[in-house]
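Take this structure first; my questions come after.
The other protein chains are all here in position, but one chain of the complex has been omitted.
Let's look at subunit A:
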Amino acid sequence: MASIAIIDYGMGNLRSVAKALEHVAPRTRVLVTQNRQDILHADRVVFPGQGSIRDCMRELIRWDLVDVVREAALSKPFLGLCLGPQALLTFSEENGGIDGLDVLPGRVVWFGELRDPVDGERLKVPHMGWNQVHQLRDHPLWRGISQDSRFYFVHSYYLQPADATLAAGRTWYGFDFASAIARDNIFAVQFHPEKKCSGRTAAARQFHRLEPVTHFPT
């Protein structure tokens, strides 16, 4: 039986992520786990996360999962959610500056004091609620999801990949930021695809269908 490992390193409740995957992948074993072997042997890996990047990195070290996450990210279909993609980048400004896993080159940057350049309205941080994701290129995980679908966001820091071509989706909040990044077998999103929207189940279903190979089929 194929398996999906959701990495549980104590950063947030993973029930809704597991429920969403079980819903679209009834014949797949969905494991919520911090066990190294489970993660290394899974066909697909989900790397979620909530809270601060400092706690996230500290817990990955405490659970001895740093190398496992890196290896999974480089070898099998790998879905990063919310804080997950932030941890994959080189460096985050949060908590006074924290080194990430550096699987993908880039920085994580604070939204700061924001105003809408069009009407001058103040934009609140965290960026919280349903915003649109504009798909920048074809990707298997976008299949079945309409262009500019709304997803649920809640974050105060945004992804700034060093290489603009890493962005697979962008979202506007006073300016355009990368709300989804992808390379090879990695697909990582700032939003919460497990929350309901027109594309929620579609995203999970596409992930479930991906073959466990090094690269995503294109």
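Note that a contact is a pair of C-beta atoms (placed from the backbone, for glycine too) under 8 Å apart; a residue touches a chain by one contact, two chains touch by 3 or more; residues count from 1.
In the analysis below, contacts and distances are computed from a predicted model.
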Options "Response regulator", "Imidazole glycerol phosphate synthase subunit HisF", "ABC transporter substrate binding protein" or "Thioesterase": UniProt name of the undisplayed chain: "Imidazole glycerol phosphate synthase subunit HisF"
Residue among A:Ser52, A:Ser92 or A:Asn185 that touches the chain left out of view: A:Ser52
Hidden-chain contact residue, picked from the options A:His41, A:Arg62 or A:Lys124: A:Lys124
Residues of subunit A (touch criterion as defined above) contacting the omitted chain: 12-13, 15-16, 19-20, 50-52, 113, 121-132, 134, 148, 150, 152-156, 171-173, 194-196, 200
